[in-house]
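For reference, the structure discussed in these notes is given below.
A single protein chain has been removed from this complex, and every other one stays in its place.
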Amino acid sequence: MNLIGTWIAVGLTIAIFSFLYRDNPLYKFAEHLYVGVSAGYWVIYVWAFDVKPMLIDEFLRQTGFEKWILVIPAIFGVMMIMRWISKISWISRWPISFTVGMAAGLGITAAVQGFIIPQIQGTLLPLVSIGASPGQTFSQSLNNICIFVGVVSVILFFYFSIEHKGAVKIGSKVGIVFLMVGFGASFGYTVMARISLLIGRLSFLLNVVGIR
Amino acid sequence: MKFLKLLSTIDRRIIYLAVGLVVIIPLVLKIKMPIRVSREVETAYETIENLPPGSVVLISIDYDATSAPELTPMFRSVLRHCFRKDLKVLYTGQLAIGLPLAQYDLDMVTKEMNAVYGVDYVNLGYRPGGVAVMLGMGREIRDFFATDYKEVPIDSFPMMRTIHNYNDIAVIVSLAHGLSAEYWLQYVVSRFGIRMFAGVTGVVAPALYPYLQAGQLTGIIGGLQGAAEYETLVGKAETGTFGMPAQSFAHLMILFFIILGNVGYFVLRRRQ
Partner (left out) sequence: MKRDVPIIITFVTGVVCVVTFFIPHAPFGGLQQRFLIWYAIVAGFAMVLGLDSLVKYNLKKIRQRKSGWLYSFVLLFGLALILVTGFQSWIQYRTPFEVKSSFMYTYIHMIVPLQATMFALLAFFIASAAYRAFRAKTLEATLLLVAAALVMIGRIPLGKMLWDGFPLISDWILNVPQLAAKRGIQIGMYLGLVAMSLRIILGIERTYLS
């Protein structure tokens, strides 16, 4: 059975790779199969890890208030599915509002405490940083100045409430330099990521054929 | 002139073939290359290395098959490291479709390291809710994970008797291909003050350097190179290390094509 499964995997892999030559029925078959099985997977997961353990099993396990309060998320869940019926799809706004309100409320504190404050703290570095040697002092200080200037100039670049002229224009141009270097570094890392995925797939094919 | 025009208009299928060959040949020839360990991977390694035996590590599988080639070698290496140091592992994830995939690696490494389920590690499985689950675990894990991935009550496991929330967990390791690592940082690390390092794909890694510099992360394992570096530190070469020669030649090939395209473009432009 494992052998059949392995060859199914190989066949599907080659079907997807065939797109590199040109679009063809084999690729389209694999692509549509992918969408179908992925969608089905989520349904199974929702049942196995959400509806059953957190709602049904909990409802059967709990007693009193803790038991009956679970009716509320169950009703919210059913209201969410009402989106399928266009005449009463407005009902789904209630659970959507609940999830949006939660996300917004949690997001504010996470953004401020989890990012903005620590990152501003991380930017406020000593512009002259004394190291173990003059060389270290120079390099650390230069790096700190670079980081500070970089962050401020990039934020200035995206500040559109005032016209970019004079000192603001110069700052903004410095910001562009940092942005280009940043995007270049991201591109380099992205290339690495994509090649790694190809290495993984080709390793699998070579393994099956017995070359690796 | 014709040759120059050819330089900047190579058929895309030739490029595809070149990339394919430059990846396959090093894999077939099993070329070896020395791996240099970067500071950010070293600090990630030290985070686990400096933990006393019996400490609890929460590993969150936040990736799926689309990123498995990069993150699976990291996962295996971190697991080996944890079990070698006699640490307890709690295994969960924020991406439903990735957990069963990593289950295979978990089974393989636990067998290799003679780890016992319920004593050395527990698989909590997945619950939808993302940040809701992350935050809720800060109060009581059992509110979301009363049972493990096979619906066995977690209180029946010896390891779980003293683990209730993040106060009982020493380190979080997020292996992520999207925003999950940042969610762990913003919602959990900042609020509960727990240490964390992240193993991420090459696409996500650059975005985490600000967190590393600000002290919110103790390390970053970035991409297949990062995986190879961690494997080097753990002392067991795996798919990360074996893939680096192919990675190296592919990078040079892509740079070659970029230079070729630019040469053709500029010379043609000058002639015109």
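Order as written gives the chain letters A and B; numbering starts at 1 within each chain.
Everything below uses one rule, namely that contacts are C-beta pairs under 8 Å (C-beta built on N, C-alpha and C of every residue); 3 or more make two chains touch, one makes a residue touch a chain.
Computed from a predicted structure; not experimentally measured.
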_For the chain not shown, which residue from B:Ile15, B:Met113, B:Ala237 or B:Val267 touches it across the whole complex?_
B:Ile15
_Options A:Thr6, A:Asn24 or A:Gln136, residue touching the unrepresented chain_ = A:Thr6
*Can you name the residues of subunit A that touch the chain not displayed here?*
1, 5-6, 8-10, 12-13, 16-17, 19-20, 28-51, 54-55, 69, 72-74, 76-78, 80-81, 83-84, 90, 93-109, 111-113, 115-116, 119-120, 122-123, 143, 146-155, 157-158, 175-192, 194-195, 197-198, 200-202, 204
_subunit B residues touching the omitted chain (full complex)_ = 10, 12, 15-16, 18-20, 23, 33-36, 38-39, 64-69, 97, 99-101, 103-104, 107, 125, 127-130, 132-133, 135-136, 139-140, 143-144, 149-151, 191, 206-207, 209-210, 213, 223, 225, 228, 244-245, 247-255, 257-258, 260-262, 265
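By definition in this document, only the chains that are shown with their structure count from here on.
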*Per the centroid of Cα atoms for each chain, what is the distance between subunit A and subunit B, given in Å?*
14
*Which bits of subunit B are touching subunit A when the two form their complex?*
13, 16, 19-20, 23-24, 27-28, 30, 66-70, 96-97, 125-128, 131-132, 135, 144, 146-147, 151, 183, 185-187, 189-191, 201-203, 205-206, 210-211, 213-216, 222-225, 239, 242-243, 246-247, 250-251, 254
_List of subunit A residues in touch with subunit B within their complex_ = 20-21, 38, 41-42, 45-46, 49-50, 53-54, 57-58, 61, 102-103, 106, 109-111, 113-115, 118-119, 121-122, 147, 182, 185-186, 189-203, 206, 211-212
